[in-house]
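Heads up, one of the protein chains got dropped from this complex, but the rest are sitting where they should.
Right after this comes subunit A.
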Amino acid sequence: MTLRSRTAAVAAGASIALLLSACSTDDNGGGGGGASASDVPGAEVLDDLDQAVEVEFWHSMDSTNGQVLNGLIDEFNAANEGRVRVTGTFQGDYDTTLAQHRAAIQQGDTANLIMVYDLGTQFMIDSGQTVPAQAFVDKDEYDTGALEDALLNYFTVDGDLRSFPFNNSTPLMYINRDAFEEAGLDPDNPPKDLAEIREFAEALTITSDDGQVEQYGFGAAVYGWFVEQFMARAAVPYCDNGNGREGRAAEALFNDPKIVEVVEWWQSMIDDGLAVQIGRSTDDAQAAFTSGRAAMTLESTGSLGGFLEQSEFEVGAGYFPLVSSDDPGGSIIGGASLWINGEGHSQEEVRGSWEFVQHLLTAESQSVWHAGTGYLAVNTEGYDGPEAQERATEFPQFAVAAAQLADSETSVNTAGCMMGVMSDARVAAEEGWEAALTTNDSAEAALTRAKESLQRKIDEYNDSVG
């Protein structure tokens, strides 16, 4: 046994060394930030093909959203017969899709086009598999003028657009208009900041004779994304080094006094019986709102369709609240963008992927996409399309999200934090917030501890990318 196992160990060691050296050459030569317009294939590579080039597209859109997306894919395939054929596959939620992508990188078998959530942006840049979106824009002199500024702001790093925004949303405040009217409040003027929410909640909370709360004024999920949104609205950065856009972010800043204020406010709302305590489940928060138990809630624009369908009352929407009334009020986006993989893919495939992305970004497609899913129209001209117009007439609430973005100035604080472990950061912020609500710790102590628990992950990530 001994001799053989020693040989095996040596062989294994050698193969690992080979593997590692192979990886490191990959990393050095990878298509990270180096690709320029001249490396990007032009439309001519798709001329005179024997058969259409296959483009594999990994996404996280299922049910209604998936059907709308498949409609757009079919449309593109029909128009590009003999040139490009796109196959979309649902890979599970964003986390799962990214995990599959990691495995695919290890096996050298990535999809051509992949949908990655906002939090994965820095990771996608560091893993060096993709062709930066800017290279395509430069090559084709593609006009990004119509694309939503807040989105370009988020996905532009070091002056280059890194990926193409596609399914994006922004959080809003939703109100039960019927409850507002019953309480003598004006549903057309929903509260704008935390103090006002509390004031409104006092009027909206209904307690029965035996002291049980029948209707809470407020109820929303403890959701890390909201921390990012509150900070953007207060114009404070989420992480250091200019939100990680001037240099690599080395520290998260979500224990900022503004967030401490939010968490303390949240706690007092629950303690005083004005808000129902909902954990981290956004499903539970949605149920609390649609069942009429909570008269105000915070949720993504993407939930509007579901709210309209499931509520027996009239649903209203307002801007996401400010922490305090003197905050400048920026707005940050969430959702995912599209990345075109270059590493290990032919010129034809890369070109085919880009042409498909262009199809998704046309005003026509975006009108269909926005009306069918409730996501923002990435191409703002999409709001003028017939489908979007029809929807806006039927449900004026849809206009609020676009207005909230148009109303907010873009700055480095609203661009969002670029951090390799951004997904962990969101969870850490959420856990700190939750700990403050469920334990005896003060908001400041809980958030600071959460921030410290994240530090090891930030350091390890930064060390491993050098």
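What to note about this one:
Please note the rule applied: a contact is a pair of C-beta atoms (placed from the backbone, for glycine too) under 8 Å apart; a residue touches a chain by one contact, two chains touch by 3 or more; residues count from 1.
To be clear about the criterion, contacts and distances are computed from a predicted model.
Chosen from "Sugar ABC transporter permease", "Outer membrane protein with beta-barrel domain", "Multidrug resistance protein MdtA" or "Dehydrogenase", the protein name that UniProt gives for the omitted chain reads "Sugar ABC transporter permease". Note that of A:A133, A:A288, A:I332 or A:A443, the residue touching the chain absent from this view is A:A288. In the complete complex, the hidden chain is touched by one of A:S127, A:S169, A:S353 or A:Q366, namely A:S127. Here one chain is not drawn; of A:A52, A:V427 or A:A445, the residue touching it is A:V427.
From the options A:E81, A:D210 or A:D326, the residue with contact to the chain not on display is A:D210.
One chain is missing from the display, and on subunit A it is touched by residues 2-3, 16, 19-20, 23, 95, 98-99, 102-103, 105-106, 119-120, 123, 126-127, 210, 212, 216, 219, 276-281, 283-284, 287-288, 291, 293-294, 420-424, 426-427, 431, 434-435, 437-439, 457, 460-461, 464-465.
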